[in-house]
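What follows is a short report on a single structure.
The complex is shown incomplete by one protein chain, all other protein chains being positioned as in the whole.
In order of appearance the chains are A and B, and numbering begins at 1 in each one.
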Amino acid sequence: MAEASYPQELLYHPEHDWARIEGEVATFGITWHAQDALGEVVFFEPPAIGAQLTQHDPYTEIESVKAVSDVIAPLSGEVIEVNDALGEAPEAINDDPYGAGWMVRVRLSDAAQTAALLTRDAYVALLS
Amino acid sequence: MSVETAMQRDAAVTIFEKGSPGRRAFEPPALDVPERPLDELIPARLRRREAARLPEISEPELVRHYVRLSRRNFDLDSGFYPLGSCTMKHNPRLHERVAALPGHARLHPLTDPARAQGALTLMWELERALAEIAGLPHVSLQPSAGSHGELAGVLLTRAYHADRGERRRTVLTPDTAHGTNPATVTMAGYEAVKVGTDARGGVDIDDLRAKADADVACLMLTNPNTLGLFDANIEEIARIVHGVGAIVYYDGANLNAVMGISRPGDMGFDVVHFNLHKSFTQPHGGGGPGAGPIAVSEQLEPYLPRPVIVRHGGADGNGSAVEFDFDYDRPRSIGRLRGFHGNFGCLVRSYAYIRSLGAAGLRDVSETAVLNANYLLARLRALGVCELLPPAYERLCMHEFVLSGAPMKQQLGIRTLDLAKRLLDFGYHPPTVYFPLLVDEALLIEPTETETRETLDAFAATLAEILREAREDPELARAAPYSTPVRRLDEAAAAKHPVLRQAL
Partner (left out) sequence: MSRYTAVTETDRRVMLDAIGVASVEELFADIPAALRLGRPLDLPDGLGEAEVYEQLRGLAARNSSAEDMLCFLGAGMYDSYVPAVVDMLLGRSEFLTPYTPYQPEISQGGLQVMFEYQTAICELTGMDVSNASVYEGPSALAAAGYLAKLTNGRPRFVVSRGVHPHARETLRTLSVGYGTAVEEVALLDGVTDAGAWAAAIDDSVSAVFVAQPNFLGAIEDLEPLIDAARSHGALVVCSADPLSLGIIEAPGVLGVDVCVGEGQTLGNRLDFGGPSFGFFAVREEHLRRMPGRIAGETRDLDGRRGFVLTLQTREQHIRRERATSNICTAQALNALAGVVYLAWLGRAGLVELAELLVRRAAYAREALVAIDGVAALHEQPVVREFAISLGLRDTSSVRRVIARCAAEHVQPGYALGLDYPEYRDGLLVAITEQRSRADIDRLADVLGRALAAERAAAASGGAPV
């Protein structure tokens, strides 16, 4: 994705991860800023289904040619779905970080944790 | 720019894709012992069913393949190699000659020491020379590379603390440290803790004081550091670390700046590793071999890898004078880090180098290395290069300096990477890029002492030329190089879909 973009409807973690909340379930991924800093993603291995994620803790790693980065969980919960397509085509994280580049889907354990996340505007302000 | 060079036209073909069934370069000796059936000697079920699919080629084809391949390499004998932190100094050919002497090259490591006194004498004298250069009395020549020496040093530190009944958990490394430092820390069972760098480019003393506690086993430092700067606070740093009972470790990667001028042992370091493939001109060989001997203080001597070399004036059981021997009776040693005695062939070369240079020559190396680096920096300033690639720290450098390509990126739209790739077209190996991590768009330049003023002038002029080009047409650097055997390679594809061997 060539142009920086930060969808309004998402919540953001200061470590450059986003969360899309849909009731008790949330989808996670990394922001445009993160994928831009990383460069072309070459490897992403999702956690196992059933894994317990803890807010603010890394739950997996993402690799470009010249860098490795932790991926931080914006919220706590249990992994119920992972994006297996990223195994063959990790570059979707660069091309479409909020759509085809989604990483995991999680059943939230504590909806109140969203208080720790930033709105789109607050995140963009953080970046500048 | 679109004209293809002959070498570019010459497509890469591996040795496995050449040859033809039945061709051969090796002819085995005639069988001069009874031709017993193999089944009698090794049961069929233990034997290999399918032969390894090695090439089938004649000697001329073999030679031609590898000689042509060699021409697709840039090398130090052919051109300037200002790689920061690598100390790419000239490799004297005398060293190859002495290393090839049969008394060295054909000496089996398990030869009775009484019949390897030449080798042991050489190792002993090399140890004494390295001890003198480091300012620390006891040496092990066993480690095979810098990071191997680092591992020795940190394991030694662990043994030292264990002997005192202490269980320390962490090792401090500056954020400018070479990646081998934290990697070594983890392998040695410690947790790596980062210490910050201050505005002058040295260790942040306040941060160090805050983090130096009884949990710290060791601080690993390079001085001058990877920014090419001498940390004048080194005595205070050593005091702080010793004050909590921890060890101070010197990464010798930048020794080229201070030989004969200042010694790590005198700075307060307890253990030092040398990179013989840096300051002591063991040829890099495209990625090794190297050697990473260590020198340690008196209190760490018992923990040295075993065996150690000892000198005694006695005679062995057969009555011959044996001056030097290997001593395996080292109850507190950390043990072995590898087989046999180390990379002896590398030790021979470095020994010859030290015999060639002597005290005055080694000092001349460091003075000239520092002079060359400062001169090159001055030339870059004079040519206006530093307006787009300013030094990260505005102070005298030592044997290397780091520039930041951030203004160049912002104003010209080309990155340090593009500058490096364009340098390839001008017949230079680029400096180190994107290290240390602390500097944005880093370009780490170390000319070494074996370069002439003319070479430095030409290199500075070339950098200026590339920036001029980029002002006119930034795309030129972004799509560089053009004249190398291959152009920019798709590294992402190589990582995503690894092809790591020839399909057969």
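Definition applied: a contact is a pair of C-beta atoms (placed from the backbone, for glycine too) under 8 Å apart; a residue touches a chain by one contact, two chains touch by 3 or more.
Keep in mind that what you see is a predicted model, and the values were worked out from it rather than measured.
In the complete complex, the hidden chain is touched by one of B:Leu62, B:Ile205 or B:Val244, namely B:Leu62.
Where chain A meets the omitted chain, the residues involved are 43, 63-68.
As a convention for this text, only the chains that are shown with their structure count from here on.
Our note on geometry: chain A versus chain B, Cα centroid distance of 38 Å, whole angstroms. Listing the residues of chain B that touch chain A in their complex gives 434, 491-492, 495-496. By the touch rule above, chain A contacts chain B in their complex via residues 40, 42-43, 63-66, 90-91.
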